[in-house]
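Here it is, the structure, as C-alpha cells.
Every protein chain but one is kept in place in this view of the complex.
And now, chain A:
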Amino acid sequence: MYDFEFVKPASLADAIAAMGREGAQALAGGMTLLPTMKQRLNQPDSLVSLNGLAELKGVSAADGVLTVGAGTTHAVVAATAAAHYPALAALAGQIGDPMVRNRGTLGGSLANNDPAACYPSAVLASGATIVTNSREIAADDYFQGMFATALDDGEIITAVKFPIPDKAAYVKFAQPASRFALTGVFVAKGASGVRVAVTGASEEGVFRWTEAEQALSGRFDASALEGLSVGADGMIGDMHGTPEYRAHLVKVMTKRAVAAAG
C-alpha cells in the first residue's frame, strides 16, 4: 500500500482535530480499509486510528435501549450484548471469523456500509440511532446506498443506540469463502412495529422490505409471507448468485428469521 502518516489520538477531541485535515481518513478495526489500501483502491494522506479512544468502547443497557460504543469489537458485542439483545449478539458472533471479530468494530462496519455487511441490517431493522461527534442520525436516514452514508467528511461515529425489540432474529445465507451475507435478513418486532431489513441482496445496499413488514404486522408468523414475492430488479448479480437467486433468498431468509424470532 502507499505510505501515509499514521496518527493515533488519545482523545476524541484530538481525533476530531486530526480528521479535519485534508486527506485524513479514520481507521477503526481496519478489516476492510487495510485490504482496500493494499490493493491501492484507497490512498489517504493520513490515517487516524480510533483504537486508542476508550470513550468509543463498551456496551451498556438502560431503559430498553442498548448503547454500543462505535469502537466495540464484534467479539465483545457477541459476548456482552447477549444478555440484553440476543439477536444482535448472535449477528456479531457470525461476522467473518474469530480473528476478524477481535479487530472489526460496529462503527467501522457502519461507516463503510458494505452492501453485504451484517450490521447495517440490525441497525436498520432495530430503528437504531447513529450517534456521531456532532449529531444523532436515524437509521432510516443514515444508509444512502452502496458504501454511501449520511456521514460528513471528518465526522466520527461514537455510538449506536439500539431500542431493544420484543422479538428479533438475524438469519444469513453466508457466502462460504468471505462469510459476508450473500443475503441476510434481520427481523425485529418492537414498540414501533415490525421492521425487516435485508442486506447482501440489493445494489443499493441494505433496505427495508416494507411489504413483509405490513404482512408481519398483521400476523407475526412466517406463513404471513406466503403470498409475497421479491423482484430481481436491482438485486446484485455476481459469480456467487444471480439477481433472481438473491431475490428468492430474501423471502426464504425472512421466513427463517421470523421463525427464529418466535
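The rule is simple: a contact is a pair of C-beta atoms (placed from the backbone, for glycine too) under 8 Å apart; a residue touches a chain by one contact, two chains touch by 3 or more; residues count from 1.
Operating definition for what follows: contacts and distances are computed from a predicted model.
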Chain not displayed: protein name in its UniProt record ("Carbon-monoxide dehydrogenase small subunit", "Extracellular solute-binding protein", "Carbohydrate ABC transporter permease" or "Lysophospholipase L1"): "Carbon-monoxide dehydrogenase small subunit"
Going by the contact rule already stated, which one of A:Glu22, A:Asp97 or A:Asp153 would touch the omitted chain in the full complex? A:Asp97
Listed residues A:Gly20, A:Pro35, A:Gly64 or A:Gly237, member touching the removed chain: A:Pro35
Touching residues (missing chain, whole complex) on chain A: 1-6, 8, 27, 30-31, 34-35, 37-38, 47, 49, 51, 75, 96-100, 102-103, 177-179
